[in-house]
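Okay, structure first, notes after.
With one protein chain withheld, the remaining protein chains of the complex are depicted in position.
Entry: chain A
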Amino acid sequence: MSAISLPTDISRRRDRRRGYAESLKGWTFVSPAALLLMLIYLVPLAMLLALSVTDYQLGAVVTGFVGLDNFERAFADPVFQRAFSNTLLYVAIVIPFGVGLALVIAILIHQRRRTRSLYEIIYFLPVTATLVAMATVWQFILHPRLGPVNKLLQTLGLPETHFLSDPALIVPTLAAIGVWQVVGFNVILFLAGLTAIPRELYDAARVDGASAPLDRFLTVTWPQLGPTTMFVTVTTSITAFKVFETVAVLTKGQRGTEVLLYAIYLEGFQYFEMGYAAALTLVFMTFVLLLSVWQTFHLDRRVHY
């Protein structure tokens, strides 16, 4: 028996040694990416988690553990609640218009041959422009007395409108600027999606009798754009949730126009309540994550690849 067991024993040991060498090689290959991933994403996230259960203030000497107090405070805080509902309203306007308008524009541009790239550039300009700088332009455009929009309204016999100071209008106005900013990028994405639709499908639809524009859209374009639409919707909603610049420049959160990111910014960098701001950030991240996951899975079931 021993004569037989001896060689297998040796070979097993050799196998194990080779296994260690193999796994060491594997870890070596993985480590640069793993290390970067840790440093860039996981460590900051862990720090955020740690901060959110403390009362740490920027520059404070003593910091204490406060458990879930920060979260309790957040959900009872009227400012945070207002920021939450304002953000939801903002997102609810930006998603349908930012996606729908982009789709319509993309379809219109797609049929242009020579002027297509010109339109692409025009619609893409707001994406390249800095929103902070452009916000000041919007401030002028929407100014109650000096702005061209109000001039236009006056010539139409409508009353002077305070877009950026009437509490009922501020969030929709900010959302309109948000749509303006996001549409160009979405147009480019939709154009890419439209270009990928095979011509023969449109030919087949025409032969089958789907030659009217709406029939063609419902039979070929819309179903074929499914994956693009899903991607555009998810990215647009994330962008919308992160609204900050326009609020910071145009309203500074006055007249009840706080949005989530602005509220976090105030807590963290104006009042130096880092612990509380970390808790708010965590709530914000969880919410955006849940929404994105829901959108992806909900839309994924209706999308054909």
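We adopt the following convention: contacts are C-beta pairs under 8 Å (C-beta built on N, C-alpha and C of every residue); 3 or more make two chains touch, one makes a residue touch a chain; residues count from 1.
Keep this in mind: contacts and distances are computed from a predicted model.
A.B. asks: The complex has one chain missing from view, so what does its UniProt entry call it, picking from "ABC transporter ATP-binding protein", "WD40 repeat domain-containing protein", "Heme exporter protein D" or "Aspartyl/glutamyl-tRNA(Asn/Gln) amidotransferase subunit C"?
C.D. replies: The missing chain's protein name, per its UniProt entry, is "ABC transporter ATP-binding protein".
A.B. asks: If the hidden chain were put back, which of A:A210, A:V234 or A:V249 would touch it?
C.D. replies: The one listed residue touching the chain not shown is A:A210.
A.B. asks: Quick one: which of A:T219, A:T236, A:T251 or A:T281 touches the chain that's been left out?
C.D. replies: Result: among the candidates, A:T219 touches the missing chain.
A.B. asks: Tell me, which residues in chain A touch the chain that this view leaves out?
C.D. replies: 198, 200-201, 203-212, 215, 218-220, 223-224, 226, 304
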